[in-house]
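Below you'll find the structure I mean.
Every protein chain of the complex appears in place save one, which is left out.
Right after this comes subunit A.
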Amino acid sequence: MISNYYFLNVIRFTLLVLVQVLVFNRLNFFGFINPMVYILFIYWYPIKENRSAFIALSFLLGLSIDFFSDTMALNAASTVTIAYLRPTIMRFVFGVNFEFQSFKLSNTTKAQQITFLALLIIVHHLVFFTLEVFSLENFLLVLKKTVSIGLATLVLCLLFGSLFSASKE
């Protein structure tokens, strides 16, 4: 069971990186929208696993995306941020429920799942584009990018989520 978990996560990690850099980084919808579907890794990652390992793994995930897309360490910074904030966001969305042993993501309501995913995406994109633009002068540009690209990411993540709904978790 344990090795199965590891195996699943390694496969997921590799596939998400490849799909992100080979497909979604080239989408250029409306000339600038490239959804970041690799956030799904943070969304799907088992809740009861070691937190430090999860944070380190998220850093690695962001770093791999950075290597491919020549974005310095922007993805690493924003991914590690949402990995660290995930328990806080979950407490906000699911209440104290999620600390129980029997808690499963698939048992929660659709609205809760979408809110959880949306919050992850908003925080991630906000950090990412603030660092990318790197000036307060252009804060409107940051907001515009966060909203438009965040929406695209959310829609695609939901589609992916329903396509590969993890029944094992």
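Following the convention adopted for this analysis, a residue touches a chain if its C-beta (ideal position, glycine included) is under 8 Å from a C-beta of that chain, and two chains touch if they have at least 3 such contacts; residues count from 1.
Note that contacts and distances are computed from a predicted model.
J.: Can you match the unshown chain of the complex to its UniProt protein name from these: "SGNH/GDSL hydrolase family protein", "Spore coat protein JA", "ABC transporter permease" or "Cell shape-determining protein MreC"?
T.: "Cell shape-determining protein MreC"
J.: Could you tell which one of A:I11, A:A56 or A:V155 touches the chain left off the display?
T.: Residue touching the absent chain, from the options given: A:A56.
J.: Out of A:I39, A:A77 or A:V93, which is the one that touches the chain we can't see?
T.: Only one listed residue reaches the unshown chain, and that is A:A77.
J.: Which parts of subunit A face the unshown chain closely enough to count as touching?
T.: 18, 21-22, 25, 28, 31-34, 51-52, 55-56, 59, 62-63, 66-74, 76-77, 80-81, 83-84, 131-134
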